[in-house]
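The block that comes next holds subunit A.
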Amino acid sequence: MEPVPFAITLDVGSSHANRTGSWRVNRPRFVERVPPCNDACPAGENIQGWLYRAEAGDYEASWRQLVEDNPFPAVMGRICYHPCETACNRAQLDESVGINSVERFLGDLAIEQGWPLPPAGTGTGKRVLVVGGGPAGLSAAYHLRRMGHQVRLVDSAPMLGGMMRYGIPAYRLPRPVLDAEIDRILALGVDVVLDHAVRDLEAEREQGNCDAVFLALGAQVARRVEVPCGDSSRILDALSLLHGVAVDDAPALGRRVAVYGGGDTAVDAARTARRLGATDPVIIYHRNREHMPAHRAEVEEALGEGVTMRWHSAVSSFNGEHLVLEKMTVNEEGVPEPTGEFEQLDVDSLVLALGQDADLSLLDRAAEVRMVDGLIEIMSPTMMTGERGVFAGGDSVPSQGTATMAIGQGRRAARGIDAYVHGEELGDPPRGELASFDRLNTWYYSDAPRTMRPELATARRQGTFDEVVGGLTEANALFEARRCLSCGNCFECDNCFGVCPDNAVVKLGSPHGYRFDLDYCKGCGICAQECPCGAIDMVPEADMVPEAN
Partner candidate 1 sequence: MFQVRIHGRGGQGVVTAAELLSVAAFIEGRHAQAFPSFGSERMGAPIVSFCRIDDHPIRAHEPVIEPDGLIIQDVTLLHQVDLFSGLTPEGYVLVNTPRSVDELGLGSLVGRFHPGRLASCPATQIAQEQLGRPLPNAALLGAFSALTGAVSLDALATAIRQRYPGEVGERNVVAAAAASRAIEPSPSELSRAAAG
Partner candidate 2 sequence: MLQQVEGSRAVAQTVAACRPEVVCAYPISPQTHIIEALGASVKSGSLSPCEFINVESEFAAMSVLIGASAAGARAYTATASQGLLFMIEAVYNAAGLGLPVVMTLANRAIGAPINIWNDHSDAMSVRDSGWIQLFAETNQEAADLHVQAFSLAEQLSLPVMVCMDGYILTHAVEGIDVPAQSDVDAFLPAYQPRQVLDPDTPISIGAMVGPEAFEEVRYLAHLRQLDALQLIPAVSEEFEAQFGRQSGGLVRAYRTEDAETVVVALGSVLGSIKDAVDIRREAGERIGVLGVTSFRPFPFEAVRQALATARRIIVVERAFSIGFGGVLSTDVSMATHDGGSRLHTVVAGLGGRPVTSRSLDAMLARAALDDLDPLVFLDLDRDVVKRERARLVGTRPPEPTADGVVGWLGTASGGG
């Protein structure tokens, strides 16, 4: 064949000479935003991170990502009130991702598989005293060990776990699960001292010549109100009720049990009473359901179990048989006020669930540690108290008072302590931009409703302390994990690679993502517009320093 005709016939590849990148006035750029779930997690978990691994079915990697921040997946998967799910963008699409249930699946799988936590770090020679073996203390101990510090963990109780063991009923958190996750931490080598109440912190610290202290004292002192009554033996507080049940020393309550209070503890108490044989436990609360601090799910389950509620009522007196209630009303400021109207309720016992206080007597000599509302005041984001080297967390500091929060504080304190013992100071960790729902291109996400965790038949629940809420099957967990929208972070869906009219996106292959070929990118912005998770920004060329991306 002779050479092809001049000009009318052309050879392939010749268009590469035409660098259409010069047309561009806006340049695409990949960004990483903070997903709402991560943002909302009190324990500081990288939830999107471990869901991403779970989506691929690599559950161990997912679990390992999880325990980077929180050593209690199985516990959290049961008792966490999962603010992550409340924040989840997917809720605006169909239903939020069942993060908590996936966490529990991973936690249980880890226990079943006997996966060990990451090993302790190489010794630093530093010693840290941790007072209190609840979620905050154990979390701090775990992180401190991974940093290579020696940990002396003291607790006044005969067993570790704090409220997780003595406050939360077994039907919500089976003890073997708790034990398994605690043992896994202890396996990192923690010097544990039980049945040891610290009276004098300074003394304790010197004795163990510790470089730093973490106070995770909890709040075990039940608040009381003056209830005029004839027979005080018929009145007890929720904490001792739950504690008693936890140590197989359940008090006799009778058939008719009234619980006074509106928090989760009140609900736990009522449901516990039901299981102890109370036929019709009733919760008495001086406001209505909307104002009830207890978590919705807990209340739902309680109602399902036959617990009844009495709104706008305050206990005025109890003579051991007749419980006198005063009707309450709410004024325009929304503050409850007595009405002067009374009614009577016959009950066998009254359980008070009005909150708890911390016992801070051990700090009497620690002058620099400041207090606020009977709790330890925190002076820095790393949980340091007024006294240098003394850190605190959990229920003994002002906070939501959830186990998850406590675990997060333990972690933060550990980071602070690590810095402190190395003579450094940690500031606020930098906060990235939030990945909001409006940046998502939701058309690409197909509707996939959440998988509800199977629940025990309510019939079976009453009377037993069997776990109420079951776990997910592997298929369900995978399904749930894959409902994650990966808000604000590329998950390699290839959209940008596919939708570019100029083939100007280079696919680097997982996990490296993509690169923009600025020689040919005309800056049309389709990639940014069509990115499902909002991980691409268009930036004016004028603002760009001349460099390849």
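On how the list was made: all candidates are chains of the complex that A comes from, given by their letters.
We take it that contacts are C-beta pairs under 8 Å (C-beta built on N, C-alpha and C of every residue); 3 or more make two chains touch, one makes a residue touch a chain; residues count from 1.
Remember, predicted model here, so these are calculated numbers, not experimental data.
Considering only this complex, which of 1 or 2 touches subunit A?
2
Report the residues of subunit A in contact with candidate 2 in the complex, numbered from low to high.
So the residues of subunit A touching candidate 2 come out as 1-2, 4-12.
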